[in-house]
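The excerpt is restricted to a subset of chains, each kept in its original location.
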């Protein structure tokens, strides 16, 4: 099974003690903190029978589980299969893409349950969790998966676990500022998940800039079947995005509306992506990179406004624009960012999450500012923006201003947090690979000695054909 | 990245201006029409709070969203992953299969929302949409995906977009005639989706007959891993078919029953498919083509009757028969259709959709004609067949007659429409490939220069081993 490989000459990528140590330490900490803090929320607790009577609920179907569990499962698939497989497009980094995504997300959801729990579900010293907390934890980890896209293939699993720890923490802080202090609406997370996650990841990859990355250029491409694996990820993200944007909206019409808006935006986005993918290519051929990514930008960009009265028509326009912006970004902006700004963005998250996320924040601010009692109905208006209690007197235009402020806050925390975390990850103790070994599973994984890799060697004259 | 290829000598497959033009034109038209016509239905509108009171609903869970959204998502997966991956079985047409399916379905659902909306959800000048409309749009596009199966690998993306435009239109007309004028039941679409879609596609492929298609015979097969990708499509279609057939049935027992009937029919179908796949092969080995397709025929064939009192036992019989019919079709009928009738049916939709669709229509007619108040209960009988208003006096046997008429109408519209659309697609302006370049992604896609394709060249002595 062993094959000699000139492996990270300058770098020590040996994980045997470091990775287990971090994993076990992290997990023991989770157990202790869960033991101290986390309990079942009232709808998941065996006292529910009594609770139900107190809440005047006549049927078990009123349990929040039945309102949100199907959406939760769709979101869960997006995080683990969607993001995981979307990143398998690299020819020899499929194990790392799907495996490290699995690792960081599994850790991240635990830490997110705690961080978000302290901010939002903390009652008499305990965090009370239910299905909505699970969704929010998945959402939070979504922002880490996005950032992972920028550094894909260039970091060790330990770096990813460290980044997850910090990013989840910062996510929860940013989310608290937006949702609780600014009283901003962002059900699908254009700001909290996409803008924050993407600019955080881009800052980290900027700090971790590798000047000699062209040494592994041959491994940065795809092969035929790896592109098909990636399409599994794309399609699951695309199909389930309506669930993503509607998962934590208010019961009833808001969830319903969010799903419809997202469905429309995504449909339009596919057509403009195809159009521009063909148009921007001299030979007029479609590029799988665009189809795999830019088709999703429409979902990102209605993340804030999907539960508002954006209208199907408005959603189509947003999707239309984002397909174009995202595809143009892949063709022109990504090379520019790499050569001029030294931002090496493996998956092009700037095009799929950063710009559409910003657009989503802006669309949300405009839609909120344009809201009227006429369009929403008297009760609907109050319910949609939660203009109750302290916020009773807030007007739509003021709400629009706060929404815009939410974008700025997300950007600031992303840049500052990304810089800090990037600096930590730059420490030479985490076992990342040398530039020549990037995008190569062989460093961290037992890779089967298979026909394919034999073929691979045949066409790499610098490596012996038979090991 | 470039590799010289003797590409479509006689044919101009250059898409750079044509494809973007069609995509953008189509999408701008959608935006304008949605702007004029499409609004949220009452259960997705922010006025729902007031609406709810008017409709005497005590809980948000009564919103149609919670009755249908899980089924909608399953149907959505069937259309995009199910059909998309089912067609990736070809060794070098995976990008086209999953990518063009994505494109046509994303356009088709928008146009279907409009077409079906005008016929079924038009109130005071507006189309009011909710989750049921999304499901119906997916259904409508399902019929286009079916037709795509017949012409897979032989058409340009522009042809597919043109076909989608026309087929969705004709689908909506046919559906209106069946459901509204004939008052026919067809919840799972044996007639409206499968019979119509398959005969439409077969007519189109007949008109587009390519006499020299054997020039690309070597590319019409599968490779080991492409067969596994196709099984992803098969299994998602198979697993979610109970959701497909129950998605738009009446709330309560009808949805419940439709799911059970479909589950039973599909299970039986797998066993007879396996039996006949082995039996019809001299060496007794199983053929992946049969497993990938004929196992699904049972779902097609209970599309009309699943919500009726077909009974689990009746469903098993239908599935039993259809597994046999479909497998026998693949072995004997497909070659016959190609050599004698010049019907080149890439995916064998005649075996998977056309014949089982017809059987489904007939089973539906018989089940309806055999209905009694004893079996359905007095109220259940009226509810199941909607024997109210104008149709109060309709008897089961009359209903059976109308069901049968529905089959005939679907066939007629499919043949006439397919002939018309086939003639349009035959115009030499749409950029389809020459016969020798069929079933080859390279024509319309940037294909990665990978190990696999090098290997591919090695074994094709007429092409240079190193490009």
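All chains are identified by letter, namely A and B, in their written order; residue positions are counted from 1 within each chain.
In this text, a residue touches a chain if its C-beta (ideal position, glycine included) is under 8 Å from a C-beta of that chain, and two chains touch if they have at least 3 such contacts.
Just so it is clear, the structure is predicted and the values come from calculations on it, not from any experiment.
Asker: With 2 chains shown in place, count up the copies in the whole assembly for me.
Answerer: Taking the 2 displayed chains as part of the assembly, the whole thing totals 3 copies.
The criterion applied here is as follows: only the chains that are shown with their structure count from here on.
Asker: Roughly how far is chain A from chain B, centre to centre by C-alpha average, rounded to an integer in Å?
Answerer: 32
Asker: Touching residues of chain B toward chain A in the complex: what are they?
Answerer: For chain B paired with chain A, touching residues are 14-17, 19-21, 23-24, 26-27, 30-31, 34-35, 38-40, 43-50, 52, 59-61, 63-66, 69-70, 73, 76-77, 80-81, 84-85, 88, 92, 94-95, 98-99, 102-103, 106-107, 109-110, 113, 129-131, 134, 157, 225, 229, 232, 444-455.
Asker: Write out the stretch or stretches of chain A touching chain B in their complex.
Answerer: 61-62, 66-67, 70-71, 74, 91, 221-225, 227-228, 231-232, 235-236, 238-240, 242-243, 251-257, 259-260, 263-264, 266-268, 270-272, 274-276, 278-279, 281-288, 291, 295, 309, 311-313, 316-317, 320, 375-381, 383-384, 452, 455-456, 459
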